[in-house]
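What you see is the complex with one protein chain gone and the rest in place.
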Amino acid sequence: MAYRNERLPREKVFRDPVHNYIYIQHRVILDLINTKEFQRLRRIKQLGTASMVFHGAEHTRFTHSLGVYEITRRICDNFQRNYPTQTPGDGLWDDSERLVALCAALLHDIGHGPYSHTFEHIFKTNHEAITANILTSPETEVNAVLRAVSPEFPQQVASVIEKTYPNPQVVQMISSQIDADRMDYLLRDAYHTGTKYGTFDLTRILRVMRPYHDGIAFEMNGMHAVEDYIVSRFQMYQQIYFHPVSRAMEVILSHLLERAREVYEGPVKTTEIAAPYLLFPFFRHEFDLADYLLLDDGTLTTYFAHWRAANDPILSDLAHRFLDRKPLKSVQYDEQTEPLIAHLRQLIGKAGFNVDFYTATNNSYDLPYDAYDPEMKKSLTQVELMQDDGHLVELSSVSALVNAITGKFSGDQRFFFPKEMLSKQSETVELFDPIYHEFQRYLHNDQLIQPQGD
Amino acid sequence: MAYRNERLPREKVFRDPVHNYIYIQHRVILDLINTKEFQRLRRIKQLGTASMVFHGAEHTRFTHSLGVYEITRRICDNFQRNYPTQTPGDGLWDDSERLVALCAALLHDIGHGPYSHTFEHIFKTNHEAITANILTSPETEVNAVLRAVSPEFPQQVASVIEKTYPNPQVVQMISSQIDADRMDYLLRDAYHTGTKYGTFDLTRILRVMRPYHDGIAFEMNGMHAVEDYIVSRFQMYQQIYFHPVSRAMEVILSHLLERAREVYEGPVKTTEIAAPYLLFPFFRHEFDLADYLLLDDGTLTTYFAHWRAANDPILSDLAHRFLDRKPLKSVQYDEQTEPLIAHLRQLIGKAGFNVDFYTATNNSYDLPYDAYDPEMKKSLTQVELMQDDGHLVELSSVSALVNAITGKFSGDQRFFFPKEMLSKQSETVELFDPIYHEFQRYLHNDQLIQPQGD
Amino acid sequence: MAYRNERLPREKVFRDPVHNYIYIQHRVILDLINTKEFQRLRRIKQLGTASMVFHGAEHTRFTHSLGVYEITRRICDNFQRNYPTQTPGDGLWDDSERLVALCAALLHDIGHGPYSHTFEHIFKTNHEAITANILTSPETEVNAVLRAVSPEFPQQVASVIEKTYPNPQVVQMISSQIDADRMDYLLRDAYHTGTKYGTFDLTRILRVMRPYHDGIAFEMNGMHAVEDYIVSRFQMYQQIYFHPVSRAMEVILSHLLERAREVYEGPVKTTEIAAPYLLFPFFRHEFDLADYLLLDDGTLTTYFAHWRAANDPILSDLAHRFLDRKPLKSVQYDEQTEPLIAHLRQLIGKAGFNVDFYTATNNSYDLPYDAYDPEMKKSLTQVELMQDDGHLVELSSVSALVNAITGKFSGDQRFFFPKEMLSKQSETVELFDPIYHEFQRYLHNDQLIQPQGD
Partner (left out) sequence: MAYRNERLPREKVFRDPVHNYIYIQHRVILDLINTKEFQRLRRIKQLGTASMVFHGAEHTRFTHSLGVYEITRRICDNFQRNYPTQTPGDGLWDDSERLVALCAALLHDIGHGPYSHTFEHIFKTNHEAITANILTSPETEVNAVLRAVSPEFPQQVASVIEKTYPNPQVVQMISSQIDADRMDYLLRDAYHTGTKYGTFDLTRILRVMRPYHDGIAFEMNGMHAVEDYIVSRFQMYQQIYFHPVSRAMEVILSHLLERAREVYEGPVKTTEIAAPYLLFPFFRHEFDLADYLLLDDGTLTTYFAHWRAANDPILSDLAHRFLDRKPLKSVQYDEQTEPLIAHLRQLIGKAGFNVDFYTATNNSYDLPYDAYDPEMKKSLTQVELMQDDGHLVELSSVSALVNAITGKFSGDQRFFFPKEMLSKQSETVELFDPIYHEFQRYLHNDQLIQPQGD
């Protein structure tokens, strides 16, 4: 039998806390899971620093990737049972697309590294490009498996992830407002953080999904389930993904990596144990795929543990703050109060902190939030409902709830600073006491304010 | 106010997927959580290699320790509300014991390192001794916090964990058949593996617990809840903790660490990046507390990643098998079939494997299973039910279900070997084909057998 | 000890699927549960006809009432632990209010009868007046229990339910946007229908509730939990409480009871078994409390079963449609299409149906929906958030999500008609076939429309 069609003699199951079971039927899928590139995802946490706020969130990209695969498999099953294509071009589901969809689902995050968002930002890596690279480079085990299906198969799978694959149904399963990726991470992150905001009725959503010429639509009578999903996502961003303490830990991580690059820029003594040899290619922006695949959460934290004893006091202190969870504090600001930040930075500098490494501003826009917005250009952001007579109608035009949050700003802008600035009676730094007092006058109800009487 | 009694201005909560919320009321507890020794537990998985079988089980000893604390807190609340001591020696609950109980609960696992059971076995470390050490050594942050309560407090907390503390109620909260430790890990491991075997009615068990002179008893009308807990634990051991594949991965880990010790025994070139500097003290059995506290899961897997490229083929291969999850296969044997193992080892050797590093026998007794057994000497193993008139009766004497599994053997003995031995048509090793055929004759229905006709 | 303060020797618990356990500590509460008026609630379903759409929703007002009691008890516990009054008038919680709050919570629905909303509408009964009556009439067991607390206690409890009790904290526990009543029914109805829309984080909401001078506010950092509750309620109304089929069954019930009144208006032969003797006082609007307390779901359905064999064909047919679940069909209409209904009624009449008993219009406004609307006059509709500095801010002014749905129309208007009008090929009524065809031209995509070409 062709490898492409080879079924396992007996369907294999993985016990999963979110989906109960994950069902593996194709030899190809099992072989992909067993590659070293995919197993490496066991060592990369899904939510990065968020686990320092929601301690249960220790799950990895490995489990998430299996979940995305499983949801995609269920979509294919539903499509094949209820909407099998009869004649080419009828807009229904062609089950010969199943394997490419499943592979793309399983591998869509294979290019992620440790603490991806921060790492990418500092070292200008790009997990999407790396994903494509892993799929199509002959040196990887993943590529070898895909190539065994057919020579062009690796590129096909990559094109699904890159959204250039010709069949929009397959693309939208993996990347759209309501795709297998988002559905899995909302449910899984909710499960592990222990919040209930992310729960929605997956079974019902799968039931009302249906293929059509231009992709995937939802039956009209499923509107409330879709609404519930959109609202759940909105709430997860507000509650989990934009949490100020999690962002504060990201600030520390980011500054820590920057500092390390500065410190290790010059020649390093080869005898130095603490030297982050595996990061050098990234410091110099001269890394290759093999370099990248050696990194995981443990590699980074092992360096951080070494750096805690480094000679550079900033490197050492930031490593300590990250590993031992000493987040920066923060306060909201807006356009009107933004100019006050310069003064606050001065005060922080006077208190003895290097303001480049101990302060930051960021807004939650930086995060990959994709609030439902049909006005945006990317076709991704449109959810189509199909009426009884087959006509489509865009979700926000019929849902008051979704309309209400469409395109709404939902994040916040924050200024981050050392917790020490809030100390009332600092014993060791008595001399600077007025600095702290002055600083604290600018904070009220979690807002940056212009103090009264100034 | 004395530090011992200092309450947080506002009770602090941590969102927890198992207990919903964990409530922190004492300054001491919050300070302990913020120590670097405790934060380190975030980097040590609770179930070690089991996460390679149950992929959801990626939770750490950090979350488990918080959970043990929370259950202990709830027990204290119940005891204080319903059974507060009136006169010394009345066998009821003295709430001045609360803080020592909470600290012991939180810190009971603080001495664990990465993959503890395997690591201890190879390097003769002892997590219980190290726990005591962390609590009582003046160099740790944990000790500093405890010492601030009172000079003898560190030793008191340590004695609870060592079961020498005078008040048996406090000791049994942390260590007994039905203690906060076991209750948390059963619930938490069940939650994360996604199995239902470990669930039992925690609320009801807490409700029927009550203090008495010699420790903690359970009200008679709670017998069924207690039964359910005992059976759940039995099932979790059979299903999760004794899983053959998880044990197979432990075998690989164990052999990998042993091989590394052999390889790096001699002088290492200081320029070798892959050299496991942090492990040297353990290879030489000359480690101190600081050495130990530098280790975590990430440290080990970082070395393993380096070793994958090592010159020693066994070291390299075992590192690959562990990181990329290539478990050994296994088969059950018993007293009668044990003698056959020697012959199988020979075949494995002929097939080209070093039998010391590629085979093993182990039985699930090796694991810390503590089936309910009132005949055992340790007082721990007795569950007492209190009747309406105050008399105690031992659980298995009234519960048919518990009686049935008391002292019963419930594990199995297995012989582990390379998966390659099961290959039918090995292309690369055609010459040895008869070896494989011969080997496979000894396996039937997951049992080692004497082949027919021999 | 005074009866008011009498505690049970041992706290009693009732196992509850929603709250896990319900805790009874006061003798008064246990005695109230054991009254015949309260036990009667076991025979009155909480959701009436909705159980004919969501078959799991078979729970009764008894379980709901216990749930409201339990949530109120938890609120009191939280208030007493965290906000106990220090000096009179400080706006904090006075725990001597606990008993009146608990009694009001437990008894708030005691005046409900079978299929309350429909029954009240037809017979002009008023469950709120009856509740007050049950509490204050010396003939009831409930009154006897309350009177034993103090002579004025029955009236005090009644005044909480009537919102005239002087302490607004107590009133708002039972009746406000976020009260124990709504919180219990959302969770419980979600649990039994099997939908997830009604779930929200009860523990967190309880945690952020706090008393102040004018009632109950919510801490600012609980805003998202409050948002989630408001959205959940919105969704439950849209999905469950306004479900068109459930409303269609209410239409049938309503018409059935009206028809029965007409049929049994004249003198009834005393020998007629099927005569609804217990309903006569209501047909004549001359009922007293004893008459009312004899009714429950079973009484009504027993009559319906008899009526199925009645001589009056409309009575008989409607009884059959109700008992055997043959809902009317329905279609949405709006201001523009409303004038078309007269024509449709004509067609239905021509098809042989009595339009008074086989058609209806209703809109979901008829139901007790109380979308969050701070503009409304009743003080109930305001949710206040308390900032760090103690100032209050109204919810919709800070929550984009709540603002979006505030005061929004969320129900629909529907025209109900016999399913037979949709039949395509009615064998028995061939002659009228053009009627059906004509009728169906007015329906499209669940909307009433002006047919094309007219």
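Should a chain be cited, it is by its letter among A, B and C, assigned in written order, with residues numbered from 1 in that chain.
Here is the rule we go by: contacts are C-beta pairs under 8 Å (C-beta built on N, C-alpha and C of every residue); 3 or more make two chains touch, one makes a residue touch a chain.
These figures come from a predicted structure and were not determined experimentally.
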item	value
Option from C:294, C:340, C:400 or C:449 whose C-beta touches the chain left out	C:294
Residue in contact with the excluded chain [from B:38, B:234, B:358 or B:439]	B:234
Touching residue (missing chain; options C:325, C:391 or C:437)	C:325
Sole contact to the chain not displayed, among B:81, B:284, B:343 or B:444	B:444
Where the unshown chain meets chain A, residue by residue	11, 13, 20-21, 82, 203-204, 207
Positions on chain C where the hidden chain makes contact	14-18, 20, 34-36, 39-40, 42-43, 51-52, 54-56, 58-60, 62-63, 66, 191-195, 270-271, 273, 277, 294, 296-302, 305, 320, 323-326
Positions on chain B where the hidden chain makes contact	195-197, 199-201, 220, 224, 227-228, 231, 234-235, 238-239, 387-389, 391, 400-401, 403-405, 408, 410, 444-446
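Just so we're on the same page, only the chains that are shown with their structure count from here on.
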item	value
Chain whose mean Cα position lies farthest from chain C	B
Distance between chain centroids, defined by C-alpha means - chain B, chain C (Å)	51
Centroid spacing, where centroids are CA-atom means, of chain A and chain C in whole angstrom	43
In chain B, residues with contacts to at least two other chains	20
